[in-house]
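What you see is the complex with one protein chain gone and the rest in place.
Order as written gives the chain letters A, B and C; numbering starts at 1 within each chain.
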Amino acid sequence: MDTNLALVLLFAPFLGFLINVFFGKTLGKSLSEIIGTLSVAVSFAVTIYFFLQINQTKQAINIDLFDWIQISNFKVSFGFLLDQLSILWLLFVTGIGSLIHLYSISYMHDDEKMHTFFAYLNLFVFFMITLVIGSNLLVMFIGWEGVGLCSYLLIGFWYKNQEYNDAAKKAFIMNRIGDLGLLIGIFILGHLFSTLDYATLKTAIAGATDLNMYWLSAAAFALFIGACGKSAQIPLYTWLPDAMAGPTPVSALIHAATMVTAGIFMITRLNFLFDLTPDVQSIIAVVGAVTALVAATIGLVQNDIKKVLAYSTVSQLGLMFLALGLGAYEVAVFHVITHAFFKACLFLGSGSVIHALHGEQDMRKMGGLKKAMPITFITMLIASLAISGVPLFSGFFSKDEILLVAFHHNIPLWVVASVASIMTAFYMFRLMFLTFFQEFRGTEEQKHHLHESPSLITFPLIVLAILATIGGLISLPGHSWLNEYLTPILPKLASAEHHLGTTEYMLMAIAVVGGLVGIGLAYAKYIKQNTVPTEDSEITGFSKVLYNKYYVDEIYDAIFVKPINVLSLFFRDTIETALSSLVFGLGKVTNEISFQGKKIQNGSIGLYLLVFVLGLCAIVSYLFLAQ
Amino acid sequence: MNNILNQIGIENYIFLSVILFCIGVFGVLYRRNAIIVFMSIEIMLNAVNLLFVAFSTYHQDAQGQVFVFFSMAVAAAEVAVGLAILVSIFRNLGSITIDNLKNLKG
Amino acid sequence: MNTLIAIIGLGVLCLLFEIFNLRKAIVPITIIGLLGVLGLTISEFNSAESYYNNMIVVSKFSTTFSSLFIVLTIFLVALGHNFYENHQSKISDFIAIKVFLLAGAVAMVSFGNLAMFFLGIEVLSISLYILAASDRMNLKSNEAGMKYFLMGSFASGIILFGICLIYGAMGSFDVSEISALSQSAELPIWFPIGIVLLTIGMLFKVAAVPFHFWAPDVYEGSPALTTALMSTLAKVVAMATLYKLLSVMNADISESYKMVVVVISMASMTVGNIMALRQTNVKRMLAFSGVSHAGFMLMTLLSFSTSAGSLLYYASAYSLSGIAAFSVILYVCKNRNNEDITNFHGLGKTNPLLAAILTAALLSMAGIPIFAGFFAKLVLFNQTIQAGYLALVIVAVVNSIISVGYYFKLILAMYTKEPNEERKGTPVVIYAVAVVAIVLNLVLGLFPSLVLDLLA
């Protein structure tokens, strides 16, 4: 029963994909929309069933389908593991997935390749589910690469534009760099423990007497690189902002709520491994903190509404990694969930704005939309408050816990994270103010057509806004349902203390004040002074550096992409030619000898006889005189 | 016969015919007139014939003498063919210098 | 012995036919006659005997090689039907000379006495001189004949000198006596010198480097059918004779002597192949190819005890593919005054069958399986490695690679170039000879044991 249900859970979106791919055109738009959405909704329903079940039984469900890959010292089976962690993830993957499908029905309605879009989205959900419920690292890897593929397909959904295609390609390749790391990590683990199965791996690590710390750290580090690629951490984060080339629902689903959290999922899944490698953990923490700060600074000056959100996502993911690095997996998970709510809401809201403005994404050409689009405005405002850490909204709880953990472990990291949070509040409200307040700065025609989006768009917004508001309830300070729920996965939670002291309240206050300061600054600048960001060409000084994202893309281009291309040209034109002419050269030399040899054969009998006699003399003298 | 051979020694016959043979070889190498080249070849053959006879006597064996007849007959046949070829060359070319025969080369 | 008499009788018969004005019947009758002789020869296969005081010794070696020569002669005579179409009045001469030449060849492999050997080689050579110069009005043919004659008789002189020295040392012309004596007593220095001179004379006949200079010139100048004869029949006869000479007289040749053979073998392969690369005249190219094949065949001299079979096999493979190749060349170059490679352009389109046959023949010469040429090289390599000459085999391998270069030049010309003119007529005899020769070659390739085991 469970097996069949799990298969339904997995294959419902896949079925949707198949139907949409093969019959999408014949079915017509509305049918294909319905099938696409329904297939994910079915998965969501099944997930809820499993969630309820596991809440009662506390028993993980293990399903082995068949042997897949065989290695000399172990077998990898195609199997699924439905435990607390994966079900949690499934809940918001399928849940938010369903909402976004719903949203897309309206958002993508005018696109001629609607059915393809839904097919890809379904495929994405399918792979994401695979990633989450795989019972071993390799099955997870199928999903891991699969979601990368869907991300590629969806970023480049409008394939006629080669820039979008470039962005898609970039995303895929950067992900693959991470994937190589992940593979290497898998190899090392396979070598060390002869298994890739989570459960067996856990027991093997727990039971091992003399662990080779060097290789263990190497494995953890390699896996972390994989996570960096998928979850857009330094140094592999640059694909995520570019990925905004895709349709907005894609950004919301893949590049904010689900796929980018895969890295966090994986590290949480393997917490027993990372716990043993403190060096790697510190690297993770530092990378997370730095990413949070760097991305936040870039976010300060971006003018593209989706780019701001993208950098905000990178920054928030950085915070989650900070938590992971400090061993507070449950906090990271908590933030993943709240972030999924408010960031999806923000993206969908921005999509609604873009939709209303017929594709305009530059905030300098927006403004004053709150009257025309009240629902969008309110929902986005709620989400912004949440992400800024205003008390009682979900983001407040999760972010606060991260800061708390950071403070307990390492003050500098806490400072960095706090600064990043203040910046977050600033740029989020910069976005809000520029978009919804003051006067409209777009064209007259756009102004004419301003309208609130249809209900299919606003409904998901409202749901997400509600979730963004109350999401914090799942893990209130002092009484955390989430921690209890995750205890089977993260055993040390059982022994953790839950008390709130003065320090904690102090920190909370600091965070809240920080958030408010950020909002205040934004208010001062964009409402009081009524500033509008300058044209691209007029940006100077440090903000130019920020606006150009620290020139990281250019640096990568100069360090990696260009040299490889130059090398390729060099190989193609020089080495290949040289090798080829070496082989041809042998032939040519022989031919040349032949050509010269023809001169010796000059037709003169005298010469022929002379050589004859000389040969004779040589042989005779060798045989008789030389001895 | 045997006495003479004893007095002179078989080696000297060999030297003589080797010298004759070499004269023939040098003639072939050096001269450019086809007739003279033929003649040089004949000298070579005759040098060998001489040696055959000498060995024949040395071994007290008639086979060597018989062989000389063979070789003379063969030489005659050879020369006949050679001269025939020479005649047709002369008809076509008007000269019998072997230096003119350099059309086939390379 | 009966073979030899029958062949000579057949030759005389040919001449008589001319007298009785039966020209048309000459070729068929000769072929039938030769087939009869072939049967006769094969029937003698198991009867080792010697005749006339050991003048002629019939052995397995002689019967097998004689049979091969007869087969080759049959092909060559058959080809003559078409080739001498315009020289009807001389056809009996040409055919008769070929038959006499065959008599010389048979004498050369079945001699028991050096006198017989000398007579055989001279009969063969003189016939060849005539055939080479047989196109009287053609200066090239004259020149070829002259060159061949001059150098050939020079080589005869050397051979004769060698025989003389051997006789001086041993006091006999009988090879079995010479062989017996050479094992026992202290030998005068003349004997080895004689052997060397004899060998060198034969090396000239097989066209081994550095005694090969005549071959390309003579091959090019001679009428194509004669070239075919020289490059197939004459070459294998000379090689078989050299092998027999050395094996019967001198069972264990010294190490330094073997060194000379190794060096000459290497030089022949290398020079032959490299020189062939830039040739545009197909006959000339095959002449150099023949030089390199001589180098290959010389490898058999390094292991006498076992290599008779492989020499026979190599000779058969080589000469059969040579016959097939030359029949195509005869067809293509008929009524042309040269054998330039351009004549072959587009043969693959105008005459796919002959093009395929020529391709197969060339592949066999290059030593590509499944043709006989491959096994020929294989057994040769095998024996030579066994004899301990790995370096020689490596040189041979490198040479095999080079040789592909020019064999394929011809194949490319046939298949990638556009034909320059239409060729008309389908001379049945040429087709038949080409097909039979290549089929025989293939059969040898598929069942090498048929020949390899004959002399084992």
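Going forward, contacts are C-beta pairs under 8 Å (C-beta built on N, C-alpha and C of every residue); 3 or more make two chains touch, one makes a residue touch a chain.
As a working rule, contacts and distances are computed from a predicted model.
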Answer for the undisplayed chain, UniProt naming, from "Sarcosine oxidase subunit beta", "Membrane bound protein complex subunit mbxM", "Peptide/nickel transport system ATP-binding protein" or "NADH-quinone oxidoreductase subunit M", is "NADH-quinone oxidoreductase subunit M"
Contact partners of the omitted chain among those displayed are A, C
I'm checking contacts with the chain that's been left out. Which of A:Ser72, A:Thr209, A:Thr502 or A:Ser537 qualifies?
A:Ser72
With the full complex in mind, choose from A:Ile411, A:Leu473 or A:Leu567 the residue touching the hidden chain.
A:Leu567
Give the residue, chosen from A:Thr3, A:Gln59, A:Gln162 or A:Thr503, that touches the chain omitted from the document.
A:Gln162
Touching residue (missing chain; options C:Ser89, C:Ser256, C:Ser305 or C:Thr416):
C:Thr416
Which parts of chain C face the unshown chain closely enough to count as touching?
309, 348, 352, 363, 368-370, 374-375, 378-379, 381-382, 385-386, 390, 393-394, 397, 400-401, 404-405, 408, 412, 415-416, 447-449, 452-453, 456
Chain A residues that touch the omitted chain in the full complex:
21, 66-72, 78, 116, 138, 141-142, 144-146, 149, 152, 156, 159-160, 162, 165-166, 169, 172-173, 176-177, 179-180, 183-184, 187-188, 190-191, 218, 564-565, 567-569, 571-572, 576, 579-580, 582-584, 587
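In this text, only the chains that are shown with their structure count from here on.
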Between chain B and chain C, tell me the centre distance in angstrom, where each centre is the average of that chain's C-alpha atoms.
27
Whole-Å separation of chain centres (CA-atom averages), chain A against chain C
78
If you average the Cα atoms of chain A and of chain B to get two centres, how far apart are those centres in Å?
98
For chain B, write out the residues touching at least two other chains, lowest number first.
28, 98, 101, 103-106
Counting only residues that touch at least 2 other chains, which ones in chain C make the list?
147, 150, 154, 216-217
Considering the complex alone, what residue numbers of chain C touch chain A?
147, 150-151, 154-155, 158, 189, 192-193, 196-197, 200, 204, 210-211, 213-214, 216-217, 256-257, 260, 271, 274-278, 402, 405
Chain B residues within the chain A interface of the complex
25, 28-29, 32, 98-99, 101-106
Within the complex, which stretch of chain B touches chain C?
10, 14, 21, 24, 28, 34, 37, 41, 44-45, 47-48, 51-52, 55, 58-59, 61, 63-64, 66-67, 70-71, 74, 77-78, 81-82, 84-86, 88-89, 92-93, 98, 101, 103-106
